[in-house]
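Have a look at the structure that comes next, please.
Shown here: the complex without one of its protein chains, the others still in place.
On to chain A.
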Amino acid sequence: MATAERLVRSWMASEKDSEVDESVAGISSGQLTLLEIIRALGEFLTSEEDRLRTKGVEFLSSVLGRCPHERLNRQAIRVLTTFYCSKLEDLETIIPALNGLSYLVKFPNIQSAEVKDVLNAIFANVKMRALVQSTRFFVFSIVDSLIASHRDTLKEMGSTFLAGYVNLAVGEKDPRNLMLAFAIARVVLVEFDTHARIEDFFDITFCYFPITFRPPPDDPYGISADDLKQSLRLCLSATPAFGLLGIPVFLEKLTAGSPSTKRDTLHAMDVCLPVYGSTVSREFGKKIWSSLKLEIFQPTDPDTEHSALNTLQVLVRTMHTDKSQDAVSEDSITGLARDMCSECMQALKEPEKAPARAAMKVVCAFARADEISMTQNEVSNRASVVMLLTELIEACWGDATNASISQSSHSTLSPLTASKDALLGLLIVSLKAPATCLPALHGLTALVRTPELVADDELGYIVLEVSELLRKEPDEVEDVTTDTLALLSAIAGIAPHHLSSQTLPILISFLPDVTPSRDATTQRAFYWRALSSLSALCVQPQLFETLVVRLIAKLDLLCAISPTRTIDQESTTAYAHAILTALANTLDVKVSSKDVDVPKYAEQLLPHMFKLYLDAALASSEVVAIAADPRLLQVGARIIRLVSQTLNVARQEKLVAAVFAAYTQGDVKLITGGLLNSTTLFAPLHASATFTFPSYIPRQRNSFTLFSSAIVSLRKEVRMPVDNLSTFLSELVAWSDNPSSTAFQREAAVPHVSDFLTFQLEGYSSSALKNTSIPAEARKNAINTWISVTRALLVRSHPSANAFIDHLFELLDDSTVDWDAARAIGLLASEDVVLTKRNNAVFKILHVQKYFNAVMPRLLEGVKGSRKETAYLVALAYLINVVPKAVYVTQMPSLMPILLRGLDLDDPSIRSHIINTLSNNIEITSADKDAVSMYASTLVLAMLKNCMYSEMPDPGVRAAALKYLALLPGTVRYDLLHPYKTRVLKELAKVLDDPKRAVRKEAVIARYGMITFSDELVSFYVS
């Protein structure tokens, strides 16, 4: 008792710490109780004198601050609480009282009733603005301690607490207090129901954003700006409810702020966006993007740019994480992402400019964001995500291949490499679902095409998975075959061994050894699908080799000569034809792309082909020999021609020697590479043989097409292994003139003949062409031969060509063959399938023009005066149709009336030639206005007549006429056509019911053109 009194009094006099320590020691040891001290303080605590009262409370608080917690029981705490609360009302004691309370609330024995009392008293009496920093600090630490230990009580207090606290916190400026205030605010926002007061809390937190505090030089508080920023950020990101209010603030600061503010804002957004959620992000997505775009595309400094990219990633990720959204909002998300992407793509299109690199970075940011969101997404929106992913892989690829910006390609490849495994996994999984299959295929293609990205074993994995797709039955709606093949072909260029071990076996297993029966449509579709896939994939040399071996084996099986007619010959032939076509198609692609491995197939493929065909040709006509079918021979000839085109001189000579040995001497050993040994005589060229061996000679003669296909592409240096070329040629001509030759055989022989210069034919012309005594049919054949030969002369501008042409003109007077001769004159200028660069033919430039200039005047003259004007007209029509329009454009005005006259000719091909010519020239002729306009009415009526089914049986002419009608509205003034519009529409309505689909299609277009061809122009002309 006495001790307490002594201590109190001496403290009141001296204010020395030692007295406080002694009291605390006394309490700790049990010699003193707090109660005794309070009693000793009694007079001071209630003193009238302000100073004494303050000091009394101060002493009590100091003692309390150091007093061991277990020394106070609940009773004592209750008393002390009530005491302090009452002291809060006293202006003089408020400071020590708050100090005391700040210690008191830390005692474990304090009860919720007391907590409420303390807070209510504080809310009621403390005016923060009137207090100094240290005192306010007590208030914050009281609230802080209470939140730490009595959170439930505070929650019970509900809005009283929230409102009270907001009142306390508002306007706080000192960093030390703010640190506490932020911590409190975060807890409150996270744990309390702040829904009703969200705006208040928004005010007391966002008003500090962004923090511009700079610690004073000696840093007395030990608080840095970063600490503050950190804890404020935690507050801002405490609740999703801030989203709608907060983002506009962020955006505002972002546009207005200094670089450091911007960075701060971006960091805050990084933390906040995921909390605010996808709904808000979506709502503000566009605005955020446009702000970020500014930072990225026109960066103030690298740091800010980096932060902006980071934020963008967060944004995308946030938008994609929400799983519970409906389809419509889903679209808007991907819509925004797509907008972003496409903007970047736009920038990427100009890689030399600065934005491209920025866009690249955006896209890479996407890559990282997407990859994470993908795993969380539902199947419904995968497709679009995969699509975006593909776009960006493609973008990375396009950028990486662009050598001009090598620095950025380094930085772009790295993100892809880093996320390669994840990407691969995702894309492979996406392959399985029909909806995502197509985008996944595109994605894989893009991946595979990215240089140095996918490792070999990974390629193997891709091939394995993708090949499975080929196994499936094609889906009617989502046909992915083309894209699958594109992907596999891309891989074939890099790692063919995967394909040959995994894909080819699958495809080849679709090719049955036995032909499917006639009604097995699906099986047929399957084998053709497999064959087209194979021919698309096997362009690569290694794969092609495998393909050749496998397909030849199949063919040998199919075309085996069988003595009985057990198999369905027609469908087997069709199957073999399909296989050969696939082979030829692949070869065609290879030859066009000048693959170097083609020539070796002269040894690997051609002997097999010759064996196949010659074996069949030698078979007697009683047995079934599939390969003797002319249609198969045609494809075979195509293959032989393709290979032969690529051979060099030495190899061509070898090949020619072999085929000559076979066809002139009957020795088939050389050409078939020893595969065929036949006892039957092979003599296709033997004219008299027709009668001696009637049973199999037609087949042998048919096989002549193979001979000609090997020969047509010979280079001019290649020497023919015959003693006298002219004799051989005249024999050939005689052979082809033989009445027993079929059209097919002749077709084979003629191009060959034409390939070589010959003067022998002078005599031929007099004997065959002009000999009126032989049948017209034979003379027509002769004319066809004549065309080929003359054309061969023409293309190298040989002087004797003119003499040949003269013969044709003479024939125009002969009424039996005039038409054919006229056609021949026209066709001479046309292009030919045999005389092409690929077949090593030698061309003189402008030969067509020269020919045209030579022939045209004669024809025009003939049309005007001669009695055989029809024949001249025909020749003219054919000629004009085949020459380039630049050649005759200047003569068009004089040609127009002649052509219109030609429309009255009966022959459908003449009519369609003329109409085509007119169509081709419609722009040119309309340029000098009159040509078409003058004849507009005539033309319309003529075309209408030609497009009616009842008037013109030939659908080609009907379609051509309709095409012309469709062109008219674009070229002729409306007022000229107006009188005919109604009639044309009415007539065309009938044509819409034409039996031919292609004609109807043209009619629809023509009619549409007429319907829309109208009033605006009229009003234009009228006004």
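Here are a few things to note about the model shown:
By our rule, a residue touches a chain if its C-beta (ideal position, glycine included) is under 8 Å from a C-beta of that chain, and two chains touch if they have at least 3 such contacts; residues count from 1.
The rule is simple: contacts and distances are computed from a predicted model.
You can't see one chain of this complex, but its UniProt record names it "FAM96B protein", from the set "FAM96B protein", "Regulatory protein", "Probable electron transfer flavoprotein subunit beta" or "NEDD8-activating enzyme E1 catalytic subunit". Listed residues A:A525, A:L557 or A:L846: the one in touch with the omitted chain is A:A525.
Of A:G30, A:P108, A:P302 or A:P995, it is A:P995 that touches the chain left out of the display. If you put the missing chain back, the residues of chain A touching it would be 328, 331-332, 334-335, 438, 479, 518-519, 521, 524-525, 528, 570-571, 574, 577-578, 581, 631, 953-956, 959, 989-990, 992-993, 995-998, 1000-1001, 1004-1005, 1007-1008, 1011-1012.
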